[in-house]
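Right, I'll just put the structure down here and ask away after.
Excerpt of the complex: some chains, original placement.
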Amino acid sequence: MLHIVKKSPYESSAFSDAINYMEQNDIMLLTEDGIYAAKKGGKFEGALKSLMQKNAVYCLVADVKARGIQESEIIENVKVIDYKGFVEKVTEHNPMTWS
Amino acid sequence: MKFGILVKEGPYMHQAIDSAYNFILAAMESGHEITGVFFYNDGVYNRCATLEPPRDERNIMKLLTELETKGVRLIVCVAAGKRRGIVNQTVCKVEEISGLGQLLELCITSDRTITF
Amino acid sequence: MSEQEKTKVMFVCRTAPYGTIYEQEAIEAMVMFGAYEQDISVTFTGDGVFSLKKGQDTSLLGKKNFSMTYPILIDDFEISHIYVEKESLEERGLMEDDLATEVEIIDRNSLKQKMGEMKALLPF
């Protein structure tokens, strides 16, 4: 499955709820305010890194740029993709949105 | 692939419709088919006919009508619409108003249903 | 229609009742979906489990008490299953006895598996 997270992890339980539901081979897409989970030095860096030991995490470039996050500020191994990449992920995995 | 889209939030207030719009464009460019966009909950507000955003802002009504011109089917839930005042007199196109069965129809006929 | 031909759709209810309309409009959708002879199931997880709390009395709020519909979803509206996540109940100090209707309480791992079998997941 593709777990789409669109709320800030600081403000909403969406990110941690999604993590709880991730199985082997599942992937996560951080979009909208969800992208703050991918920012280096933030409170959720540990949680994200531990998730990435088993699951791939993506974030949407349009949302990252809008919020002023530079690629250098994104946690290593989080892959930055565009909407076409988002579409491709949906073809590969059934989506569930956490908001 | 065939994608069905569910939009649950209103325009401007949430980013949902912007994300859905960009996703739909990218999907169509990649050769996929959009079976329809179903507007539920506050999502029905996206098809209010009287949106007048400031000139320096995107016009969500126009963006959606543009999608419709490209053949994307837009469906406004009649029950959610009535509750919120999106009815025959206020909706962009009366023909778009339909029942919840259409959402299930999207789930059945689409390879993927994506919620925004 | 044979079981294999039916489309499996799951409502994933994650929101508390009354503060927002999500759960009320989710139940309105469940009731409609039930009429189409597909395989519709409902899962309560996170704050969604609060929707099933028994003893809801909305008279002071002036709002409709939509929790009355949960107990008849399966028999009257052809919903296949109502699942409630065990971990979410525990975190909120709720027990089976606190719920307004009979449900299948299952743990998160079993739920993940069920979600994986769905054609469409509708979060509310």
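A, B and C are the chain letters, set down in written order, and residue numbers restart from 1 in every chain.
Assume a contact is a pair of C-beta atoms (placed from the backbone, for glycine too) under 8 Å apart; a residue touches a chain by one contact, two chains touch by 3 or more.
Because the structure is a prediction, the values reported are computed rather than measured.
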- Only one copy of each chain type is drawn here, so tell me how many of each the full complex in this file actually has. A x2, B x2, C x2
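In this section, only the chains that are shown with their structure count from here on.
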- Item | chain A and chain C: spacing of chain centres that average the CA atoms, whole Å | 27
- Task: Provide the list of chain A residues touching at least two other chains, using ranges where the numbers run on.
- Result: 94-95, 97
- Message: Residues of chain C that contact two or more other chains, please.
- Response: 119-121, 123
- In the complex with chain B, residue positions of chain A that touch it: 4, 6, 31-33, 62, 82-84, 86-88, 90-91, 94-95, 97
- Which chain A residues qualify as touching chain C in the complex? 1, 13, 17, 20-21, 23, 94-99
- Message: Taking the touch rule as given, give the residues of chain C at its contact with chain A in the complex, in rising order.
- Response: 12, 14, 45-46, 87, 108, 111-112, 115-116, 118-121, 123
